[in-house]
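One structure, as structure tokens, below. Some questions next.
Coming up: chain A.
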Amino acid sequence: MQGNIACAEGALAAGCRFFGGYPITPSTEVAEHMAKMMPKVGGVFIQMEDEIASISSIIGASWTGVKAMTATSGPGFSLMMENIGYAAITETPIVIINVQRGGPSTGQPTMSAQGDMMQCRFGSHGDFSIIALTPSTVQEMYELTVKAFNLAEEFRCPVFLMSDETIGHMRERIEIPDSVDVVNRKELEKGKLPYETDADNPVPGFPTFGHGHRVHVTGLTHDARGYPDTTNHKTHSDLVRRLVGKVESKRHEIADYDIAGTDAEIVFLTYGPATRTVRQIMKDSPDLKIGHINLRIVWPFPENVLKEFPNAKVFIVPEMNMGQIGREVARHTPVKVVYLPKLGGDMHTPQDLMEAYDREKALIGGGN
Partner candidate 1 sequence: MPSVSEWYRADRMPHIFCTGCGNGTVLNCTLQAASDMGWEIDDTVFVSGIGCSSRASGYTAADSLHTTHGRALAFATGVKMAHPEFNVVVFTGDGDLSAIGGNHFIHACRRNIDMTVICMNNMIYGMTGGQGSPCTPRGAFSTTTPYGAQEPTFDLAELAVAAGANYVSRWTTYHVKQLTDSIKTGMETPGLSFIETMSQCPTSYGRKNKLRQPLDMIEYLRDHSILISKKRRLEAEGKVIPDTTFAVGEFVRRSRPVMGLKR
Partner candidate 2 sequence: MKLIIDESRCKGCNLCTLVCPYKIFREGSRLNEKGIVVPEFNGPERCTNCRLQKLYGRRLCGMCQLTCPDQAIKWVEEERFEDMKVVIEY
């Protein structure tokens, strides 16, 4: 099964019943499969006039109580930035699939890249927090899409599946379970204000339209009633701190990663396609002493994972960008961090990684 199709199947299994999209290489197969499947499951597929409208429509749909998603790639993702911020401040659960391609601008439509990793976290203006998942296999395209919906419902924030052309267009055999664990939306209790929260429960219940909550949803800074309160310092400060804190404070619970070789001095930190390359090296050379971190959730960044490698002398971060997550790693550790960018559209080869390994090993010195 193709990665993009697996993603669409995962969304359907998670209960997605609204898809608003716009064609863009290399994510189009998600929309095509949704167009085929949605009528069969009683959902809605709509092809909007652009990506701004796509994300607008899924936010609108989400407020009626359905699970909604869209799929896009770099240029469309840039257009969506405006309403990603809107979804963040209104706390709308939505899932956005970004099958990344080479940028900036139109760039390399048919080639792979991971250049949107910072954009998904910081692309929209203002402070907020999101969750970004990074699949490295077709199986994970399925599983992490399901997980993306569950996290969106749990945290009421935009959740991104940051895939790329390599995984999106890869064909692999996958196992689809008979059923998946699904988190459904927590309705706002009657009598509570729409954005009424306390320190223990920073995520308010969802006041679905038509359920009598008579909520006013606005992208303006709002108080617990949901009413605009744009000039009150405290209202704004409390709101933004809660939007960031509700996700960041739970980053160790949310964290999802694999680790191997925790006593190694040279550690590869990867997400997406480079994970496959490191696994290939470890399979080909089982005696090689390397550590490996595979992140399935990059944002919020689980910095505690770095502490699992007490002997680490260098973290090598192979990415298909100029070092976006590498910089985040460097922010959290005193250990040397080596960025290993690969641009142009191909994933890292084992030779690329081994060259870096040999270079760093020579610098560290000592035996294997």
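By definition in this document, a residue touches a chain if its C-beta (ideal position, glycine included) is under 8 Å from a C-beta of that chain, and two chains touch if they have at least 3 such contacts; residues count from 1.
As a selection rule, all candidates are chains of the complex that A comes from, given by their letters.
Since the model is a prediction, treat every value here as computed from it, not as a measurement.
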For chain A, as assembled in this complex, the candidate in touch from 1 or 2: 1
Chain A - residues contacting candidate 1, complex: 17-18, 20, 44, 46, 48-50, 52-54, 56-66, 68, 82-83, 86, 207, 209-220, 227-228
